[in-house]
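Here it is, the structure in full.
A single protein chain has been omitted; all remaining protein chains appear in their positions.
== subunit A ==
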Amino acid sequence: MRQVFESDSAILAMQPLLLPLIEMAEQRGVSSHKLLKGSRLFNEDLHQPNKRVSFKQVVQIFDNAQTLLSQDGVSFLVARHWLFSQPEAAFQALLNSRNLLDMSRVLQVRQAQIWPLMFFQSYHSANARHFVVNPAVAQVSAPCMEFMAEFLIAVIDQLCRWRFDMVTHLTVKLPYAQPKHVEQYQSHLQLQYHFSQPCFMVSVPTTYMYRPQTLALTSMRGFYLQQSKHAENNVGFLQYVCSLLALSPKQSATELSECLGVSVATLKRKLKAHNTSLQALKDQLQKQQAVIHISERGCSNEQVAQQLDYADVTNFRRNFKRWTGMTPSELRKLFN
C-alpha cells in the first residue's frame, strides 16, 4: 500500500542533493545560513544521517538557491554530482534496464525512491514518446520550478550521454520564458530545449526508446528491483490526486473526497494548502492532453474537442486559450 505524503510531512531523505548544494553555495560565497533561510533547517540538522525533510522545506531551499545562485548554474552542477553518486538499489535497477522504455517502467514503479519531488505522465504520438512532468506534492513557486526543471533535465542529459549516446535527439519543452542565465543551458546541455512552452515535457523519438543501454547488465535489473522492493514507496499528494483524476477526469469534489477518505471541506482545504484547487488540476490535465493532441499528434480542433468530451469546438477553443494563453492555431504555428 502506498502512503500519500503531504507538503509538510517530513519524510524525504534529501541529503544526497542538499549537502552538495550547500557545499557548492559556500564555494561561491553564499553561506549555508542564507541558502537554508526560511526552511527552518540548519546545516547541522542535515548532517544527521536519518534527518528527513518536508517537501515545503525543499521547495524553500530550491527557491533560495535559484534566487541566489542561478547565475552560477548550481542546479546543473548539483545534478551532475547527484547522478554519479546514487547509492539507491532502485537507481541501480534503472542503470541496468534494457533501454529507455524499460527505464521509464522502472521509474514508474520506483519513482518514490529515485525522485519523489516530481512525477511524469507518459503519452505517445506517431513516432515519439512524451513525458509530461509536474510537481508531485504541491504546486511550487516559479524559481523553484525552474530549479527542479534544470536539475531534472541536467540529470536526463548526463544520463543519456553516459548510457545511450543519443542525447542530441532528445527534446525538452520548458514552461517558462528564457531565463537570464541561458548560457548555463548552452554550456551544460546537449539535448534540444525550447522555452515558453505550455507544459514541461520531455520527448524521445520512439526508435531511441528501444536503443539498448550499452553498460547495463540486464540480469541485475531484476535483482535490484527485488532489493528495493521493501523500501518506502510513498506518493506525493498532488501525484495521487492527479492519478485519481486521470482515471476519471470528470469526477466531482464529492467523489474525489470519498476516494481519499476525507470530507469535501478537508479536500478543499488540503488542495488549497498545496497551492491548487480541483478545477486547476482538472485544467492542468486537460491542458496537457490538448497540447499533446495538437502539437504532437497533429489533431484538428474538432478531434481534440471530441477526445476531451467537449460538446462544441468554440467552448474548447475558449478553454484552451484560458489554459495556455494562446489559441490552438497559435500553438500549431509555434511548432511549424
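Note that contacts are C-beta pairs under 8 Å (C-beta built on N, C-alpha and C of every residue); 3 or more make two chains touch, one makes a residue touch a chain; residues count from 1.
Just so it is clear, contacts and distances are computed from a predicted model.
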| item | value |
| --- | --- |
| Name of the absent chain as recorded in UniProt (options "Chromosome partition protein Smc", "OmpA-like domain-containing protein", "diguanylate cyclase" or "ABC transporter ATP-binding protein") | "diguanylate cyclase" |
| Omitted-chain contact residue, chosen from A:R80, A:H124 or A:K268 | A:R80 |
| Sole residue of A:R110, A:H188, A:H274 or A:K287 that reaches the chain not shown, by the stated touch rule | A:H188 |
| Of A:Q108, A:T168, A:T254 or A:Q279, the residue in touch with the unshown chain | A:T168 |
| Missing-chain contacts mapped onto subunit A | 23-24, 27-29, 71-73, 76-77, 80-81, 84, 168, 180-184, 186-188, 190 |
